[in-house]
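First the structure, which I've put down as structure tokens, then a few questions once you've had a look.
With one protein chain removed, the remaining protein chains of the complex are shown where they sit.
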Amino acid sequence: MAEQITHDRLDWDELQAERTEVLASWPTGREVDLDEAVEYHRKMPLELNFGKRLLQAKEEGHTLAQPRAGVADLNSHRELLLFLQNEGGADLLPTTIDSYTRQNRYEEAEKGLAESVREGRSLLNGFPAVNHGVANCRSLVEALSVPVQVRHGTPDARLLAEITLAAGFTAYEGGGISYNIPYAKRVPLEKSLRDWQYVDRLVGYYEEQGITINREPFGPLTGTLVSPCISHSVAVIEAVLAAKQGVKNITLGYGQCGNITQDVAALQTLTILAEEYLQAENIDDVEITTVFHQWMGGFPADEAKAFGVISLGGITAALGKATKVIVKTTHEALGIPTKEANAQGIRATKQVLNMLQDQVYPENPNLAEEREIILQETRLILDRTLELGEGDWAKGAVRAFAAGVIDIPFAPSSQNAGRTMPARDNQGAVRFLSWGNLPFTKEIQDFHRAKLAERGQAEKRSPNFQMVIDDIYAIGQGRLIGRPR
Amino acid sequence: MAEQITHDRLDWDELQAERTEVLASWPTGREVDLDEAVEYHRKMPLELNFGKRLLQAKEEGHTLAQPRAGVADLNSHRELLLFLQNEGGADLLPTTIDSYTRQNRYEEAEKGLAESVREGRSLLNGFPAVNHGVANCRSLVEALSVPVQVRHGTPDARLLAEITLAAGFTAYEGGGISYNIPYAKRVPLEKSLRDWQYVDRLVGYYEEQGITINREPFGPLTGTLVSPCISHSVAVIEAVLAAKQGVKNITLGYGQCGNITQDVAALQTLTILAEEYLQAENIDDVEITTVFHQWMGGFPADEAKAFGVISLGGITAALGKATKVIVKTTHEALGIPTKEANAQGIRATKQVLNMLQDQVYPENPNLAEEREIILQETRLILDRTLELGEGDWAKGAVRAFAAGVIDIPFAPSSQNAGRTMPARDNQGAVRFLSWGNLPFTKEIQDFHRAKLAERGQAEKRSPNFQMVIDDIYAIGQGRLIGRPR
Amino acid sequence: METKTLVLGVIGSDVHAVGNKILEISLKEAGFNVVNLGVLVSQKEFVEAAVETSADAIMVSSLYGHGEIDVRGLREALIEAGIGDILMYIGGYLVVGSQEWSEVEAKFRNLGFDRVYPPSTLPEDFIPTLKEDLGM
Partner (left out) sequence: METKTLVLGVIGSDVHAVGNKILEISLKEAGFNVVNLGVLVSQKEFVEAAVETSADAIMVSSLYGHGEIDVRGLREALIEAGIGDILMYIGGYLVVGSQEWSEVEAKFRNLGFDRVYPPSTLPEDFIPTLKEDLGM
């Protein structure tokens, strides 16, 4: 199968048979009528278009705030989003999909939904959009006055895309790598890449009809000490693959690591790299924006401390001039947040975004060095990937993962080599304790070794796996670096 | 009287008559026995010494967190402090004194205290330490396991100092300018300066006995758009005046303005300037540390937004490497905080302090320029002050205020010219719309004019008083700069 | 239309000067004749100023929490001075901590204030009412 996939644009006509099959895989698929959906989008007010809103923010140099949120029942979910819009002041809204839907287990989602309605509380960890279907989802989109995006973690998200895009959602998160490797165990990469080409081709079709649909590869991956070079490599590959299918409005993501200089450098290099590699493919009609995810790893259980983590994320996003920031809540370490806690996270974030709107992280030699490291590392990974793919990014991605040339720490997927091991350096930047098979030069390897040796010296221990464990717990325990106590 | 005051050290023996008088001005004064007090201090555990703790933090490059807190009744106040220590994790503790005591109205304080005990809630906005007396205050100090400071706003703080220092407090906030001009209307500066020389001389006496007492001029002054050059000038003068009386451990303060570059530059220049002017007086045995005050002006009423403001303050303190940070609470715009809200403010702050412990705001040209401006402006003010004082800092201070050479915006004191008017520039840094009689060079005047013109252009209005009003409300309304809407 | 005179000040040992300055400016802009006593104003000063200027209303601020103690007897002093029915407003942080607003309002109404305003009151929030109360 690795031999079959290519990064070329899928033929729309040829795709129709597959579309029919996908739409038939669950009853609500019947509700999708693409021509009618395009008409529906055409009539939507422009300010509800996600991609357009992002471009406006990018132009104005503002950072927008977007929460995560989803509950099982339609009415409760609508209320939840309205609350986040009105009480939270969210600039952009999400609809987070439940984990059964993400694994295409619509029957289990149906049961969970029914039980949720019966018990009057959500037993699902998100909104089962497929089960709700097009008409219900439209009632949602229509109730809101800001743009709304589908956020999930679905290796095969074809049906979900058909239904939610037909329902008027104007943004769709995910990608063939970023929604497989951190979110699945045994899904072949060829399969998820191909399934996401379907999604991207569908988005491309909407674009051909003049409807902007924003696409966003999932930046943070496993959310836990993911070095920028890893997530940037995945982001660029997914951007190129999406663009090849006709996607024109892409938001690239990065999850906060905690060292401000590294985080700002990561935000700055994300656009540089994406434009560079798109250019190399002769693609120059894609609009790139960025999203910064507030710390995605383990949170402190104390709400006041969580506010500190959230605010630091908001501040970094503002100083790094991310186009949008995904907001965490003070309930992160407690469970799915209440709507009140969710709105509070947005308000704390917006306060700092607004206060820092006219400020930027100052250019300085450390920042430049950090950018240089990220650029070099990512280029090494990407160039080797393209080499492995013999000029084809899809083939390259499959082979790069097989070879451990891309290797996401802590990922559950069997497709992932799992040989890299990250740890923080003495300033809290995420480095590699083991780089496995990442195609790093001797110089870069030495850089990581030196950085961790410096920390080891400060802590009077040699860099080892205990450091990694300590770092995983650190923020939850009120620190950034897992120093021995 | 301006002719009488000098910056020379008060003669200890000559001071005894005045001390007797001061101690006789309220019954609890009788409890003060200086020899016994020195003995008491000698027996105190070293980790309770405020100044020593600060020096340790400075050496380690950590920023400590200290709340404000005070209620009328002794037991409630003790409980409050224990709560902030144990639940808040405060590194340093305060005892905030009520406003009657600050105006030496001990009888009204007595009534307020009695009524507070009767009603079971504090009717005073702080702890009336004079009324409680030495023995009671000692029971407080002894209950704690971190150092504790007296924080107030008292033009004539002689009796308060006698009692609290005898009670084992090891740090005392205030100064002849900073506790007069923002805190009084008609107290002559000569008088407050002289009364604070008494306090400093008393501290100097303790130092002579080998007891370190930390002194902290009140940095933020009116807390509202106070430009660094103003508060730095006051801080340096009070440091020199204190050192002249034998004070050896001084913490200089600055209230967050909100532009991170300006705030970090302010923190960095504070020590430079203090050491420079102390050196010029041949004083080289004074330890200088710094304190950063989280935003001292109007706060947002929403608690989540307040957390954002608090965290931004904590982050700036950490990146600017302040020795300690004074923490605000989410109740700031609601009234005196509950102990829970106070502890939350500390925990949010400590989370970001800990996370950023090993990071520093990067050196860069804007920061250098900002430092340069602060240094130049402050030196112009200070040099003119010394000139006016004919080499005497006390005389100079009196004459500088009379001439508007030092002029604190929004100060209630009739001793203050009140001709300066601050406003934010287009990046939110605090500049001067009117500099009144501040001895600025043409170059510096042009700098301020240009900065505000730039903002005016961005806002399509010419810089005027409406900008100032908008800026005063801005943070409370969720922004930094009061842009027209 | 005849200009109305307001006596403005921050009562007791309270030094919060910023809001007072803004009130002065806004009330002047709104066309009032403003006699601003500033901060640290005693009851006596309020009464005297009101009598001397034949004021139409007294605007008391209290921010620092002691308002409750500071204003006791002010209405009585005004009565004694022969201007017992003068319009009197109060605003700011009237008590220590944050208490149920309806109770705070009732408390200060009992203490003789015609209108009581919570923290974060903007000039535009009360000036229309003030004009109405003064028949403007």
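A few points about this structure:
Here the chain labels run A, B and C in written order, and each chain numbers its own residues starting at 1.
Quick note on the criterion: contacts are C-beta pairs under 8 Å (C-beta built on N, C-alpha and C of every residue); 3 or more make two chains touch, one makes a residue touch a chain.
Remember, it's a predicted structure, so these values are computed and weren't measured experimentally.
The absent chain, not drawn in this view, touches the displayed chains A throughout the complex.
When the omitted chain is restored, the residue from A:82, A:117 or A:301 that touches it is A:301. Contact with the undisplayed chain is limited, among A:52, A:105 or A:379, to A:105.
Note on the undisplayed chain: of the listed residues A:85, A:122 or A:233, the one touching it is A:122.
One of A:336, A:375, A:400 or A:480 touches the chain omitted from the figure, and that residue is A:336. Mapped onto chain A, the interface with the missing chain covers residues 98-100, 102-103, 105, 108, 111-112, 115, 121-125, 153, 182-186, 222, 224, 297-298, 301, 331, 333-338, 410-412, 465, 469, 472-473, 476.
We adopt the following convention: only the chains that are shown with their structure count from here on.
A centroid comparison over C-alpha atoms places A as the chain most distant from chain B. Taking the mean of the C-alpha atoms as each chain's centre, chain A and chain C sit 55 Å apart.
Centre-to-centre, using mean CA coordinates, chain A is 45 Å away from chain B.
Here the CA centre of chain B is 30 Å from the CA centre of chain C.
Across the assembly, chain A contributes no residue that touches 2 or more other chains. Listed for chain C are no residues, as none touches two or more other chains.
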